[in-house]
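One structure follows; several queries about it will come next.
The complex is shown incomplete by one protein chain, all other protein chains being positioned as in the whole.
Going in written order, the chains are labelled A and B, and every chain counts its residues from 1.
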Amino acid sequence: MVTTIRHYFSVAACFARLAVQRQLEYPLFLFSWLLMIPIQYFSGIWMLKIIVDRFQPLNGWDFPELAFLYGLGLLSHGMLVVFFINTWQIDNMVIQGTFDRLLLRPMSVFFQLVASYVNFIGLIDCIPGLIIFLYGCQLVGFEWTLGNIIKLLLVLIGGVLIRASLFISLGTIAFWTKRNASMVGFTLSMLERGTMYPLGIYPYVLQVIFTFIIPIGFISFYPAAEFLGKGSESFQLPLNFALATPAVGLACFMLSQWIFRRGMRSYESAGS
Amino acid sequence: MLQAYWYITKMRLLTNLAYRFEVFASVGTNLILMLASVFLWKAAYGGDTGQVQALTLQDLTSYTILSIMLASVFVCDVQDTIYYKIREGQIVTDFYRPIPLLACYLADDIGSMLSSMINKVIPLFVFAALLFGVPWPASPLGFLLFIPSCLLSYAILWLLSALVGLIAFWVMELGNMGMVKDSIVRVLSGSIVPLWFFPESIQTISKFLPFQYTYQTPLGIYIGNIGVREALTAMGIQLIWVVFLYLLLAAGWRRSKSKTLIQGG
């Protein structure tokens, strides 16, 4: 057991080192991302501000609270992009045969899939997330107590796991269809819209879906609501969010592992 | 000659129709964007039936639905096409083809537009109509003006894409700048939040940029926020942008081409 863990750690470290080296081969390539990502996210929060200024707080959430929510969601998105980006391109790996290679090695396929590309470029996604979140914290007067920090970390880990589970489950579709790039786009939009606005603006049906079926409400909305001491008008959840988010995250992750294994079983590789 | 272009268009149309799964996912994505935006507006009005900036909730709902539908019709793959062709070094051989390259790319994109009309816009329209009611145009005349304005919008967007594509001839290493352009267009075209809500200073600057004439102009005409006289003026400005961008593209394309052919890619 210990040797297995050490084996996996050593491979993961080597994968990470090679990933950094590969990304540094084309440093200028970062330029377009470095421009696009901040434009996209800062304009997103700016448009929320415009709407709140011209109209009224959204479902009782004023701009500082919205910034806190938006930043919290964006942080877990950034971390997902760093650690789980390979789940977005399972279809490509299937078509180009790189997925076959994972099956030819004596290690867990899922581990290889995820560990083989630590996307340091994704830190660019984390920067606007961090800035907007800290700005939101400032505006709402978030208290940086040890308890709050631990809660925050648990929420972030849970949030990343929930996001990752979604992409893993959907990426599995590529085993059947050989294509899922558009599914990734779909999921990204859903996650973005589901985590950066208060869930309360959506109709009851969608709130139920985003709580119990595709539980993306736990990524940012429920935790933010509780951090900010806002009663969620829709559901009174019995669990404390600091436990609920990581618990939901773990449950989703285990489920996604099961789905992934199902998908692999029915995987037929590209070409014949 | 035209037959060759029609062939490209038709092939693209057929290919796109074959990707069933992609279509479902794309409709789903746009549906989510549509739902999120409409509910955001609902929350912003908060049950209020009044007007903000002379717009009602119904106006903004129609605006949003139409905006999403336009976004899935306005296919500008040209920027990616040029980028990948240069990256793969294919562009040089393509230059030696007997028909003009840019026209081929346009024909290709028009094929994608036609397939999108069939397999994306129709389902989106049906869903929108079921969920929020049919987004009728403000007036029949508004609808009549909306169509040519859309064509001009597409011309502006396509020319912008092709121009951004040209950047790759000069600085390949910078990655695909089309993404950057797209993120700017999304905000400044008013496709998500109309520019009428933006601060005055931004609105003033925006009048001198091409972006607001791509989405806000036709959509404003459709919901009647832009009257007939203003609409005609706006379409005149659209036309000026089309001519200006076309000349810019023609000049840039000629220079890129000679540069590429001299250097041999």
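FYI, a contact is a pair of C-beta atoms (placed from the backbone, for glycine too) under 8 Å apart; a residue touches a chain by one contact, two chains touch by 3 or more.
We take it that contacts and distances are computed from a predicted model.
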| item | value |
| --- | --- |
| Identity of the absent chain, which is to be given by its UniProt protein name, from "Spore gernimation protein GerB", "Putative spermidine/putrescine transport system permease protein", "ATP-binding cassette domain-containing protein" or "Bacillithiol biosynthesis deacetylase BshB2" | "ATP-binding cassette domain-containing protein" |
| Full-complex contact with the absent chain, from B:9, B:37, B:119 or B:225 | B:119 |
| Chain A, residues in touch with the chain not shown (by the definition above) | 7, 10-11, 14-15, 18, 21-22, 25-26, 96-98, 100-101, 103-107, 265, 268-269, 271-272 |
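In this section, only the chains that are shown with their structure count from here on.
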| item | value |
| --- | --- |
| Distance between the centres, which are taken as Cα means, of chain B and chain A, whole angstrom | 29 |
| Chain B-touching residues of chain A, taken from the complex the two chains share | 26, 28-33, 35-36, 39-40, 43, 46-47, 50-52, 54-56, 58-59, 177, 179-183, 185-186, 189-190, 193-194, 197-198, 200-203, 206 |
| Residue ranges of chain B touching chain A (in the complex, touch as defined) | 19, 21-22, 25-26, 28-29, 32-33, 35-36, 39-40, 42-46, 52-53, 171, 173-177, 179-180, 183-184, 186-187, 192-193, 197-199 |
